[in-house]
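For this view, one protein chain was removed and the others were kept in their places.
Lettered A and B in written order, each chain numbered from 1.
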Amino acid sequence: MVTSKLTRRLDQISTHLVLGLFALIAIFPIAYTLMTSFKNQDEVLTRPPTFFPPTWRFDGYQTVFNSDMTRYYLWNSLFNSTTSSIVVVTLASLASYTFSRYRFRGSRALELAILGLMMIPGLTNLVPLYRIASDLGVLRPQGLNANLFISAVYTAGGLPFAIWIIKSFFDSIPVELEEAALIDGCTPLQALIRVVIPLAAPGLMSAFLLVFVDTWNEFLAALVLLNGTARTVTVGLYDFQSSFEIAYHVWTAACVVIMLPVLLLFVLLRKRFFEAMLQGALKG
Amino acid sequence: MSDLVLSARAEVAQRSFSGGRKYRWLPFWLLLPSLLVLLALQVYPTLYSIYLSTTRVRRGEFMHVGLANFERLLRTPSFLESLRTSLAYSVTYVLLTVSSGMMLALLLNRRFKFTGFYLVIIFIPWVISEVVAGTMWRWLFQPTYGLLQSWINMYMPFLGDRLYTTAGGALAIVVAAAVWRGLAFTTLLSLGALQTVPQEIVESASLDGANRFQRFFHVILPLIRPTVLVMVLLTSIQSINSVGLIVSITRGGPGGATRTAAYYLLQVGWEQGDFGTGAAISVILFAINVTLTIAYLSIIGRHRDW
Partner (left out) sequence: MKARKTVAFLLCLALLSALLLGAASSPATAQSGTLQIWTKFNDQNPQNTQDKWLADLIARYRAKFGVQIVNTFQPFDQINAKLNVAVQARGEVPDVSYVDSQQLGFFDQNGVLTDLTDWVKSRPWFDDVDPGALAACTTPDGKILCVPSHTAVHFLYYWTDVYPDGVPATTDAFLAKAAELKAANPNAFAFTGKLAEKISVERFYYNLIVSYGGQIADEKGRAVWANEATKKTVEFVRALFANGYAAQESLAPAFDNEQPFMRGEAGAFVAGSYSYVYLTPLTAPDGTKFEGEITGTFDPEALSVGAALKAGKLAIAPQFAAPGGKPASLILASAWAIPVGAKNVEAAKAFIDFQMTTSENVAYSTAYGALPALKSAAAADEFQTPYWVEVARIQREFAVPAPTFLDYDRGITLLADAIVKLITDPSLDIMATLQAAQDEYNAGLE
């Protein structure tokens, strides 16, 4: 009994050690980025480098808050993420309802085909999308047009996965509830809106979050389709990097500003994230 | 669309849904918006890309060249090299993320204290964008002022004093950053799968005298094999298509050592403005993705009984 208790204890300690190590690795680059963002140019480039800032400064943040990052890019990203995730969840709910409740010739094939769209590399569509944007005349940075268009692109990108997730949530809702609603005189559409959607709300939330974060982090389409003040945070950061001024304290401050919104969303709503990813990948 | 025949999934449903002929068209209307968006912004651009891959602009003239772009690509050493780089990148990435993800999941599944906390921490890199993550890793390995590089110089000099600017070192940094970001995904998926494994089976195996490794390889692994396959498929596709980390860490350097096929596409098809060749590369990448998926589906299909 004594030995088994001892092994159990050792077991526990080693498990915590390994997990702790991985947690440390996960958090370390972020922590160092945070520390760097509070240094100034001189303190960043020291030999040997230091982890903590010798004094806490806000030079980097000052630059970032005076740059296009906070003036335009953050708002553009916020607009794109919100618009596309709301539209995706709306459209995907309707489509998933069909896939979950109806069978018609080819419905399974259509469902698979939509899922198959996820295999198209984002890179494949860039030049054609540029052409479409250019034909529609939405490449000029002035006004919302460019961001409306890219939100539509993100909507198309997020739909397949969202349909998959939301359908698996709908599948788990017993059909008897709708039946009852229909008997009470609801139309199927009303049944969907009043009965099914409230019950599947966590699923919709999960899909919303995934699309929101993916859109926030998207880089390639934004690089190609957006110009000037219409750009988003990721492209804005890339421009910081490729410009002549090399200033890691500014870049890292920009990194912190960019990741903070999604980080907060994640920490507050982590359950929904976990759910979405598990639903999406394991069922369906 | 007159052949649209409703058939409900369950008998209960059949009563309620096929009852009203007036709602016959409802599923179609529900699907329509999604289908239109997908057709306009996914299917059409892809078909257009395939068309573009058979064209080329030379001396300001737009020409139809058939399969010449593909032929030329397959004779271009730097493209073949980028395919090899993609392979090396993907294989190491998939192996590392899937195996360490499963290991972490096994540990987390023991449900000691704080496992929820660990999971949250390990998951954080996943929500950080590739460009931001890349900037972080790039800064850690900056040759003279980078923190990790200076620690390596002090404590692990055998790793080399200039990782960022050597071919192998740069690739290792990119892979490390990718694994760092991707680990959350495989950990969570593995954990989800492990939680579906009935505890009794594992216990009975351990009563039979199986040790921890035997239990994992002979009992647990066969049960979660579908998930492992899904993870391998998804991480492979991810790594083949992604460029964000490479863009922000190495820009394909030094000397093309980290230029994967996807980055090559960005460079040729976008920066150098050769749309025809770029489209041809994208078609090749698409074909690789499809092949992987079909292989996966056929494996899954053959073992329906799982």
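The criterion applied here is as follows: a contact is a pair of C-beta atoms (placed from the backbone, for glycine too) under 8 Å apart; a residue touches a chain by one contact, two chains touch by 3 or more.
Not measured: the values here are computed from a predicted model.
With respect to the full assembly, the chain omitted from this view is in touch with A, B.
Here the missing chain is touched by one residue of A:A31, A:L112, A:I246 or A:L260, and it is A:I246. Remark: the omitted chain is touched by one listed residue; of B:T196, B:Q214 or B:Q272 this is B:Q272.
Where subunit B meets the chain that is not shown, the touching residues are 22, 25, 29, 32-33, 36-37, 40, 57-61, 72, 75-78, 142-145, 162, 164-167, 249-251, 253-257, 267-268, 270-275. The chain not displayed touches subunit A at residues 41-42, 45, 47, 66-68, 71, 87, 90-91, 127, 130-131, 133-143, 145, 148-149, 151-152, 155, 187, 189, 223-224, 227-229, 239, 241-246.
The rule we apply is simple: only the chains that are shown with their structure count from here on.
Mean C-alpha positions place subunit A and subunit B at a centre distance of 15 Å.
Across the complex, subunit B is touched by residues 12, 15-16, 18-20, 22-23, 25-27, 29-30, 32-33, 36, 44-49, 51, 91-92, 94-95, 97-98, 100-105, 110, 114, 116-117, 119-129, 131-132, 152-153, 155-157, 159-160, 163, 175-176, 178-179, 182, 187-189, 213, 216-220, 224, 233-234, 237-238, 241, 248, 251-252, 255, 258-259, 262-263, 265-267, 270, 273-274, 277-278, 281-282 of subunit A. Put simply, subunit B touches subunit A in their complex at residues 3-10, 12-13, 15-17, 19-20, 23, 26-28, 30-31, 33-35, 37-38, 40-46, 48-49, 52, 100, 103-104, 107-108, 110, 112, 114-115, 117-125, 127-133, 135-137, 139-140, 142, 144-147, 150, 154, 180, 183-185, 188-189, 192-193, 227, 230-231, 234, 237, 240-241, 243-244, 247-248, 262, 265-266, 269-270, 275, 278-279, 282-283, 285-286, 289-290, 293.
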